[in-house]
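Note sheet for the following structure.
The complex appears here without one of its protein chains, the remainder shown in place.
Right, chain A next:
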Amino acid sequence: MDEDYEVEFVERGDRKALFLVRGVTPAFANGIRRTMIADVPTLAIDEVRVIENSSVMFDEQIALRLGLVPLTTPPAEFDEDDVVTLSIDVAGPATAYSGDLVSADDMVQPADQNVPIIELKDGQRLELEADAVLETGKAHAKHQGGVSVGYRHLQRVEVVGDADEFEESEPNIVRGVVEIDGELVDTAEFDNDLTQKFPGKEVAVHDVEKAFVFHVETDGSMTVEELVNRATDSIESRALELEDAVSL
């Protein structure tokens, strides 16, 4: 990574972002993708103490659902062995939602308030205590901070001439963001079909070397920005570890 690289945001939100990175190798792009999925630790419920469960579901099924509720994980606040306790107490007739979880730590809250856990009928009650722990996506998918993380080669579209007069026109589908005359264009603008953008023209589509369009979505445990930063920090620390290990 000795040469310059640049980053350009196409779409930038807290939970979802689309950005173009130029000047990185495919190996590096894939490395970041994998790290965002598997190596950034997030909090998730890992143990449940059931005080009362008169609902129609087994304790284990409810525990599994609770485990999959994304919890906000502030960066650099928690260590691997930390435990955050949450509790829930809902009496029917009502639906128990993730928003009913009461956390012992203000920084750790359900990322979404409206995840249904179970519908309780009259006389049914759910009361339990849960421990959330910090782990990586490698250990269990519930700890994945990055969901729907991927990248595409940036494609450059050039008009090379007119299409043959009597040629049957077939849709020429491209996805995501493409480069046309040096400008980034969202393919949704022309229904992902290049024949709509350039009717009657012959176009050539090429991959741009070392340019990747990333789309990153998080489960809400952290922002996209934090996720990418922590993913690259994780790569860096492991690279340094390797460097230390091989140097004498």
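In the analysis below, a residue touches a chain if its C-beta (ideal position, glycine included) is under 8 Å from a C-beta of that chain, and two chains touch if they have at least 3 such contacts; residues count from 1.
By our rule, contacts and distances are computed from a predicted model.
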- Message: There's a gap in the complex where one chain should be. From "Biotin-dependent carboxyltransferase", "Branched-chain amino acid ABC transporter permease", "Exosome complex component Rrp42" or "DNA-directed RNA polymerase subunit Rpo12", what does UniProt name that chain?
- Response: "DNA-directed RNA polymerase subunit Rpo12"
- Cross-chain touch to the chain not pictured, restricted to A:E60, A:D186, A:E209 or A:E241, is A:E60
- Message: I'm checking contacts with the chain that's been left out. Which of A:V7, A:I51 or A:I173 qualifies?
- Response: A:I51
- What residue numbers in chain A mark contact with the hidden partner chain? 44-51, 54, 59-60, 63-64, 66-67, 130, 140, 142
